[in-house]
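For this view, one protein chain was removed and the others were kept in their places.
Chain nomenclature is as follows: A and B, assigned in order of appearance, with residue numbering initiated at 1 for each chain independently.
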Amino acid sequence: MQLDERSSLRSALAAASCGLLGISPALASADTPDNFQVDSALLYYAEKDRVKVAEFSGIFTQTLGEDETISLSPTIDSITGASPTGATSTDKTQTFGTNDTTPANTLPVKHFIDHRFAASVSWQRPIDRLTKTVLGAEGSAEHDYTSLGINASIARDFDNRLTTLGAGASADFDTVLPASGIVPQGLAPLGVSTNTVTAFSTPAEPVFKQVNNGVVAHTVTSASGTIIGGGSTSSGGLDSIYIPHQSRGKEVIDGHIGLTRVINRRTLMQFNYGLGISTGYLTDPYKIISMIDGTSGETVGYITEQRPQNRLRQTLYWETVVHLPEDVIHLSYRYFWDDWGIRSHTVDVHYDFELGHGFYIEPQARYYTQTAADFYHHSLIDGASLPDYASADYRLAQMTSYTYGVKLAMPLGQDGELSARASYMKQTGISHPADAIGVQTTQDLYPGLRAMIFQIGISFKL
Amino acid sequence: MRALFISVMIPMLMLSGCSTVKPWDRDLLAQKKMQLVPAPLDNALDEHIFFSKEAASGGQGLGGGGCGCN
Partner (left out) sequence: MPIGSRYTLFLTALLYVAVSQTALAVDKARDFVLPTDSGKIELSQLKGKVVYLDFWASWCPPCRKSFPWLNEMQQRYGQEGFAVVAVNMDKSHDLASAFLRKFPADFTVAYDPSGNVAEKYQVQGMPSSFFIDRNGRIRESHMGFREEDTSQLEDTLQSLLMQ
């Protein structure tokens, strides 16, 4: 059950969104690093009772020539904890597999441990006095997911450098390799028995069977009972063992255009439009959906989720930076919409309180809200005809998130900085939807999420 | 349609209004804290977290502003 949260944690890099282009600090900076610039940080992310991540990330930039730089950015993550399976809590104990038990009135989660390694490289150079380009590549790997991508962008100044027009594109190729070795069939039921609700821990379990004369055969069956793999061992030893190793691919293409404008001596603004297309296996192979009895609201079974094979995403992003007499305020708004029916608004503000001599304190606040995907269901009615697509992943539900944080920074030597950040993030959704049936009305169908984030950072020039 | 209207209006508004900022008046814009993304690493780490916990992603773009030198 490793993929869930981290499928997106590493997808952040895989999607090669515009945010990644910010990895090359020189593109926007007034000061090309003289030689070698180091920017590094340690981060600890901890959700209450859920996922915990320890992360090291850095950006190392080397100046190659006049306005030309190359940056390398490695990231190492250690991810542990538990993440929701998509099943809802119910008033009975739920058992997944042989010993994975979820008590009554508790959100079913799956525990996991994983490590992720990622690296990106970015080469920035000018084409002429007013034009610069960036070429980049990135990759990441973890136990059940690998990603490779490339990106390119160009920016040109106009009107005595008061206006900048930029455009960029990226392409990523990801591979999902579920830990069980099986890519489950979508919307397929897991095994069920009565009294306590029991399900297989993964949609397919290797089944060992004694065949005859000491030959042990083992088969791997899919959730629907069809044998999808197998092999045999003679009593003396092991030979030709088939180990399922299924994988699926996903391609993500993104493009954006943007306009930056100096409004006055104190104000800078940017406006961007982004378009992204994802195709391939977009489903989470570990996530399931609770099947509910239409009268009692009791959980009677589970099915695997299934998302569409493509997704078209668009963003409009507006940011403004204003220099007040002493301080600086950064304000941004993003509108996102896609063909999965999701629409979201993001408002982000950073206020830089200058304390003098390079010291500053920067409170940050972020408001995020999204509508649910068309195929999001907190649970499905058993016996009703199944939709083409369905998912109970909390990240596709109607949700609102508030993040509050503060950053403290002090200068380090000539051009360096030491900083510490702490943030609190809280996600809430519809805990008691109107369509809750029977027992469901006693349950919190969207427990939400609370997380603390701590970060220390250091940057300097060599 | 509303998105299309906003996509046209905002850039036009940004480009209009005589921006009479002289090259020697870019002292404030030249400061690191006046960049659109003053702390790229913080930004990457944050976007990473939000992307993995939310349905939306992306938005940010390329540079601009700054001292406008050379």
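Rule of thumb we're sticking to: a contact is a pair of C-beta atoms (placed from the backbone, for glycine too) under 8 Å apart; a residue touches a chain by one contact, two chains touch by 3 or more.
All values derive from a computational prediction rather than experimental measurement.
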Report summary line: Per the touch rule stated above, chain B touches the missing chain via residues 22-27, 30-31, 67-70
Requested in this report: Touching the hidden chain in the full complex, which residues of chain A are there? Just list them.
Outcome: 30-32, 66, 129, 160-161
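As a convention for this text, only the chains that are shown with their structure count from here on.
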Query raised in the report: Roughly how many whole angstrom separate the Cα centroids of chain A and chain B?
Result: 23
Query raised in the report: Contact residues on chain B for chain A in the complex?
Result: 3, 6-7, 10-11, 14-15, 17, 19, 21, 23, 25-45, 47-70
**Report entry** chain B-touching residues of chain A, taken from the complex the two chains share
**Finding:** 5-6, 8-9, 11-13, 15, 17-25, 27-31, 39-41, 43, 45, 55, 57-59, 67, 73, 129, 134, 153, 155, 157, 159-164, 166, 168, 254, 256-266, 268-274, 276, 313-319, 321, 323, 328, 330, 332, 334-338, 340, 342, 344, 346, 352, 360, 366, 368, 370, 373, 395-396, 399, 401, 407, 419, 421, 425, 427, 449, 453, 455, 457, 459
